[in-house]
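Structure in structure tokens, see below.
Here the complex is missing one protein chain, while the rest keep their positions.
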């Protein structure tokens, strides 16, 4: 079983694909924030709205900001730990399961957050993604002590 | 001296171990936030408390949130820079020193923050962890220009 950091390793190629997807999804939150700030004219910096006022707590913008921060708190650890996990030499099946479950959970988390779906939609998608990253972290730590 | 990205490289294995520890510690802050939100019923999204109210600025939750954000600001740069630093071919001794000091400093930082220990507990633990990452970053930049 190869377990190196290269696109020739199918586990790495899978990881890179899903890491790319979830990072692009995270980056998209910036565009959603900018769209709402511009269309609703709710700016946070005086230089963004010369002669106008600053609106610090718009509920729509704050909801997107919380969703974005939640991505930073979860997607970034996934990519960091996922890269190390690839090198622990997991089976292609186990690795694919972790990556796909995480990506699906985070996409559903974003939908749940932005459209304010009734709970436990958001809570469940958060927990599922969290478990995928935590499971990989335990594997990395165990490989690190041996 | 091997300096590759693989668990066969003892410096990498050490890095992966400590990176796993500090990322799990960072992820644990989400659970601490959820625990306080649920037990104190201080929810930030209307859908989390149907029929109830939203409580944006609970001091306990805000303290954990600040601690979590401080982790994102420091643990994530440590893991990113640490991975590159492994490839600069540091001595096992120097590398272990950086990783252990950082991990110990951040664990002490979390304790200082969550239990509001008198200063300079938190300030010192912050500075010590910061110096470990900055020292590795300087090594990475120097290796990058050569």
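A and B are the chain letters, set down in written order, and residue numbers restart from 1 in every chain.
The definition used in the following text is that contacts are C-beta pairs under 8 Å (C-beta built on N, C-alpha and C of every residue); 3 or more make two chains touch, one makes a residue touch a chain.
Keep in mind that this is a model prediction, so the values were computed, not measured.
S.K.: Extract the touching residues of subunit B with respect to the undisplayed chain.
M.R.: 3-5, 63, 66, 69, 72-74, 76-77, 80-81, 83-84, 87-89, 113, 116-119, 122, 126, 130, 133-134, 137-138, 140-141, 143-146
S.K.: Pick out the residues on subunit A that sit against the missing chain.
M.R.: Output for subunit A: 5-7, 12-21, 23-24, 26-27, 29-30, 44-48, 50, 68-69, 72, 76, 79-80, 83.
The rule we apply is simple: only the chains that are shown with their structure count from here on.
S.K.: Any idea what the CA-fit rotation angle from subunit A to subunit B is, to the nearest 5 degrees?
M.R.: Best-fit rotation on C-alpha atoms: 120 degrees.
S.K.: So the centre of each chain is just the mean of its C-alpha atoms; given that, what is the distance between subunit A and subunit B in Å?
M.R.: That gives a centre separation of 17 Å.
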